[in-house]
Every structure is written in C-alpha cells, then in structure tokens.
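Excluded from the complex is one protein chain; the other protein chains are retained at their positions.
Moving on to chain A:
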Amino acid sequence: MASEFVTLVSGDGFEFIIPRSTACVSGTIRRMLDSSSKFSEAVSGRCELENISGIVLEKVCEYFCYNEKNKDQTNVPDMDIPPELCLELLMAADYLDT
C-alpha cells in the first residue's frame, strides 16, 4: 500500500519527505504519484525533480504545507517569498502546476 509520505529530491540531491496529501497540491506531482499510472515514482513514492534546486524545492515544500494549513480559511495572507527567489520559484511553480 502506498506510504503516507513521499520523498521529493532536488536536482542537487536534497531530499524532502512530506505528507502525500500536501505534495498532491501540485498537479505534476499528483500525476507522477498516481497509483494507476505505474510510473516508477508512483511505485517508489520518490520524485526526482532534476530541474529544481534545493533552495527552491524547500520553498515549494513550505508552500505545500502552507496550502494545507490554510485549506479551509478565507483571506489567507500571502506566504513570504524572498524576492531573489521569486523568478526561479515561479518557473518551478509553473512546472509543478501549483
């Protein structure tokens, strides 16, 4: 049975272990992990995101949790994003479909 946690691996080798439900905020990761797909990611519960650096992926994971936390709230304050990271993060977010 699929584990409750999944591992996201950044291009420079950092691993982030986060709850499956939060990671599935991202459409890309959700489709990677879809158990009916038989992708290797779905089998191993491990997504290697080679084009995303550790720093950016950390922020992405922070967003996943932030999103999960604010799921049922309205007027959610924006997450704090360091300006120097926002372009890269934007590219990553676009890729991850979040």
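Please note the rule applied: a contact is a pair of C-beta atoms (placed from the backbone, for glycine too) under 8 Å apart; a residue touches a chain by one contact, two chains touch by 3 or more; residues count from 1.
Heads up, the rule we're going with is that contacts and distances are computed from a predicted model.
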Options "DNA repair protein rhp7 treble clef domain-containing protein", "Trafficking protein particle complex subunit 2-like protein", "Ras-related protein Rab" or "Proteasome subunit alpha type": UniProt name of the undisplayed chain: "DNA repair protein rhp7 treble clef domain-containing protein"
Where the missing chain touches chain A, by residue: 60, 63, 66-67, 70-81, 83, 86-87, 89-91, 93-94, 96, 98
